[in-house]
Structures are given as C-alpha cells and as structure tokens.
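What follows is a short report on a single structure.
One protein chain omitted, others in place.
Per-chain numbering from 1; labels A, B and C assigned in written order.
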Amino acid sequence: MTKNRLEAFSDGVIAILITIMVLEFKVPHETTWEALVPLVPTVISYLLSFIMVGIYWNNHHHMLHSATSVSGGVLWANLHLLFWLSLVPFVTAWVGEHEFAQIPVIAQGLVMEMAGIAYYLLSRTLVHHHGRESGFSQALGWDLKGILSMILYPTGIALTFIHPWLGFGAYTVVAAIWFIPDRRFEKAENHRNVS
Amino acid sequence: MTKNRLEAFSDGVIAILITIMVLEFKVPHETTWEALVPLVPTVISYLLSFIMVGIYWNNHHHMLHSATSVSGGVLWANLHLLFWLSLVPFVTAWVGEHEFAQIPVIAQGLVMEMAGIAYYLLSRTLVHHHGRESGFSQALGWDLKGILSMILYPTGIALTFIHPWLGFGAYTVVAAIWFIPDRRFEKAENHRNVS
Amino acid sequence: MTKNRLEAFSDGVIAILITIMVLEFKVPHETTWEALVPLVPTVISYLLSFIMVGIYWNNHHHMLHSATSVSGGVLWANLHLLFWLSLVPFVTAWVGEHEFAQIPVIAQGLVMEMAGIAYYLLSRTLVHHHGRESGFSQALGWDLKGILSMILYPTGIALTFIHPWLGFGAYTVVAAIWFIPDRRFEKAENHRNVS
Partner (left out) sequence: MTKNRLEAFSDGVIAILITIMVLEFKVPHETTWEALVPLVPTVISYLLSFIMVGIYWNNHHHMLHSATSVSGGVLWANLHLLFWLSLVPFVTAWVGEHEFAQIPVIAQGLVMEMAGIAYYLLSRTLVHHHGRESGFSQALGWDLKGILSMILYPTGIALTFIHPWLGFGAYTVVAAIWFIPDRRFEKAENHRNVS
C-alpha cells in the first residue's frame, strides 16, 4: 500500500545525496589547469561514491519492485539505510580533501559497511514480512553479493593500515561486484508476469 | 483531484529537508579521529531530526492516503506544515554546533511544537473538509499521539531550563511515540479496500 | 504526452527552490535569543518567498492539470518561468541580509514581475496550443489575477522609492491575491469529469 511512496521518497533522498556531493567541488581561485590538480582526489573519491550510491538506488529499486507490500518494520529498516547513505557525502569529502589519508579512508569504509549492513537488514526484514516460502524470499535466495561486500569492507579497512590505496581498491572491488544488475529479481519478475 | 501532486510536492520538500541537513557536517581540517569529536553533538542532533522528519513523512503519507480529496484550505494547512518543517535544519545545526546549549534546544522544541500544531491543524482541516461522519474522520478518531506530542514539547522546553539534556530527552520520547506507524489509517484503508 | 514529466520536473525544481532558501539561515555563533534578531528580516523575506513559490506551484499545477497536451513552445515557456523562479532564493537572501534596503527590494520586485510575466506567457502559449475555442481556453478566460499582479509589482517597485516597506507590502498583497485557489480550472475539471 505504502510501497510506492516508500520508493518515491527513497528515490528522492538518493537523488539528492548523489547530487549534493558535487557541492564539495570548490571552484578554484585561479584559472590554470594546475588549479584543478588539488581536486583530483576529490573527483576520484566522488566517482566511487557516485557509483556506490547509484548501485544502492538500482538494487533498492529491484528489491522493492519484487516486494508485494511493506510493513512498519520495513519503513524503519529503510530509514536506517537512508541514514547511513546520507553520511556518504561527508566521508567522500573528507577523503577527497585530504588526498586519501588513512583515517578518512577508514571512516569511508565504516560508513559503507554500515550501509551494507543496513541494506542486508532491510532485505531480511522484507523476507520476514513476506514469509520464507514467498516468491519474494525465494527470488532473493542466498544474498551472495550482500555477504561478499560485508566481508570486503572490513578487509578494505584492514588493508588501509598497510596503505590507504589498498583499502580504497577493496571498496572499488565491492562497487564492481554490485554494479552487475541483480538477475534474481529480474527472473522473479518475469515469472510473476507470466503466471 | 490535486491530492497526488500535493503528496508528490510534500514528498519532494521533505526528502530535500532530510537530506540538506548533512550539509551541516563540516569536513574536518585534520585527519585524526579526534577531529570527529566536535561533530558528535551535530550527529546526535541530526539523528533526532532525521527520525522526526522521517516520521512526519510517514504519518503525512498515511493521513493523505486516507483522504479522498483536498481543498484550498488543505493546501494552506499543508504549506503551513512544510514551512515549520523547513526550519528544522536550522535549529538542528544550531543545537549541534553549540553542543546542546539551552537556548538552541529551546528553539528546537519551539519549531517542533509549531510543526506538531501545524500537523494537528492539517488533520482538523481534513476532518472539516471530509465531514465529521466521513470514513476519514472516523479513522482519524481521537488524535492521541498528536495531543501527546503537543503536551510533551512544552514539557521538554520547560525541562531544558533545568538541563538541556532533559529537554532533548523529552523530544526523543515524542519521536519514539510517533515512530510506531498509525494503525488507525491502515485499518480504514483495509476497510475501504474490502467494501 | 510529455505533460506528466513536465509536471514532475517542474514540481522537482520548485520543491528544491522552496527548500534551499533555508540554507540562507546562517547558524548564529552565539546561543542567545539576541543572536536570532539579525535573522528576523531574512525570515520575513523567506516567508513571503515561501508563500509566493508555493502559490506558483499551486497555480502551475491547476493550469497544467487543465491542459490536455503540451507542445515544444510550452516546454520553452515553462523553462522560462522556472528560470525566473530560480532567481527567487538569491533576491530573497539579498533582501534579508540587508534588512529590506531599497535596491534589493526593487530587485525582488523585478524578479517577481519577470516570473509573473513568464507565467502569463506560459498561459498564453497554452491557450495558443489548445486553440481559443478549447475547453482549456474558456476555463482560463480573462486572467484577472495574472494581470493584477503584473500591475501591482511595478507599483510596489515604485513605492519602494518612497519606502522599501511600502514596496514589500505591495508584494504581499499580490501573494494574498494569488493564494486563493483558482476556481476557474476547478470548475472546468468538474465539467470535464461530468461530460
């Protein structure tokens, strides 16, 4: 019943988050190409966050599309996910302005790990709401990518203690894993349309 | 007739409000964990406001969903609610930047009280528009939570004169009361779908 | 055909405009009530602009709802209106920060006059697109309020040369005139639903 507005509201918040990150690109005081050099780390950091938030939007959309209804608990779980996503612009800017210093990169990993956990909790809440035998739950199945990313972010955080670029590299691997659209739900949707 | 766009417009404004509050998280100039400590009050203040605005979105959605039509007066009442909600980011930032000083916490309570009153006025306007005998008005019934929060905010403001944390605690109690989804409208919706 | 996305896009832009104006409320560096006093002109200026933009959203919605289709020229005219509306946050902040100084108040009147003209041009473009004999054009009829505001804004600008508050008062009168929902379109909509 409230599913459509849950989707619309989440879409709105995510669209704004992905866009206000560009407000961090401070306009240089000079008009040389060199004046853009200090912005390079911010752009790289932004690029990863842009892709990450875009992926969340995409997967969120697929998962909610498969859901047949939502509950009060789902609203809680969704707001929890949006909260962690809302911290992404902050850590993105911190990483970018300090050229991938160790602690900002760790903070970025923590926020992304928390967002990953929140997404996982949302999926579990939806499974609980629909029932284990529902079409939704069978379509979701074993959430390989969710579990992989919840392992890879702590790995990335650990690698940051060796060198921040190793940690950032691990986060990029998670993005690459997630970007591939989730065929499980597409299958379930086709199935439902047929039946 | 204009109900859908009223919902869409309110969703847009609320999604933006909830999101621009993160612009208050100033990126630290250092890359130490200590540099994040001054942000803790802002994050706590933000957390409450994030939940409060999320609740307004949720309850607004439930109430409007039950409405069968809107009038010019409803548009006025809705704009009035959005106005007070639009001041939330300001008081949130003021409270956060000054670590829960007395006057900012009182200001936060006043803005939330006004938003609560505006929400109450919106519900009364809708009752008036639908008529006292309508399904909408019977579903709304006695607005216990609305009245409770309009009492609790002034209580919180009074408690702030003893200690700001007591006041902030009272505001948190209101959030806890409201977060529980409003079953009255869910019942009414089920009823209408059946009949 | 493209009407729905034109509405959705305009809604998005207007919702953002109405909301980013609050970013102008600079958080005071002190925690006294006196620290809020310098914000009073900004709040008054914001209040008028909030209502004005809310009215544009409302009337825009009514007019577009009555339209049966849109053309390339309508897209142009709509973008033109959004351009002038997008300047509202700027003049609002200028008026507020300088406590209703003469030139900012004149600038505010000019931007609002241009938005009024742009709205009028949009209505004429829609009349031209639907044809003078169409239900849309007959519903629109003689645009009394549009013409009144196009006269009142220049009057307000002229009054500002005597005292800025007189000009600001004239702008407030326009807001009061427009806030009343446009019954012409509501009638036309009812008519169409019946036939």
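We take it that contacts are C-beta pairs under 8 Å (C-beta built on N, C-alpha and C of every residue); 3 or more make two chains touch, one makes a residue touch a chain.
Note that the structure is a prediction, hence the values are computed from the model and not measured.
Asker: Give me the visible chains that the unshown chain touches, in label order.
Answerer: A, C
Asker: From the list C:H65, C:H98 or C:R124, which touches the chain that is not on show?
Answerer: Candidates C:H65, C:H98 or C:R124; residue touching the omitted chain: C:H98.
Asker: Can you tell me which of A:L23, A:L144 or A:I162 touches the chain that was removed from the display?
Answerer: Residue touching the absent chain, from the options given: A:L23.
Asker: By the contact definition given up top, give the residues of chain A that touch the hidden chain.
Answerer: 7-8, 11-12, 14-16, 18-20, 22-23, 25, 27-28, 31-33, 36, 47, 50-51, 54, 57-58, 61-62, 65, 179-181, 186, 189
Asker: Can you list, in ascending order, the chain C residues touching the missing chain?
Answerer: 1-2, 5, 8-9, 12-13, 16-17, 20, 23-24, 72, 75-76, 79, 82-83, 86-87, 89-90, 93-94, 97-98, 101-104, 107
The rule is simple: only the chains that are shown with their structure count from here on.
Asker: What rotation angle takes the CA atoms of chain A onto those of chain B? Round to the nearest 5 degrees.
Answerer: So the angle, rounded to a multiple of 5, is 90 degrees.
Asker: Nearest whole angstrom, what separates the Cα centre of chain A from the Cα centre of chain B?
Answerer: 26
Asker: Please tell me the distance, in whole Å, between the geometric centres of chain A and chain C computed from their C-alpha atoms.
Answerer: A distance of 37 Å separates the two centres.
Asker: Among all residues of chain A, which ones touch two or more of the remaining chains?
Answerer: none
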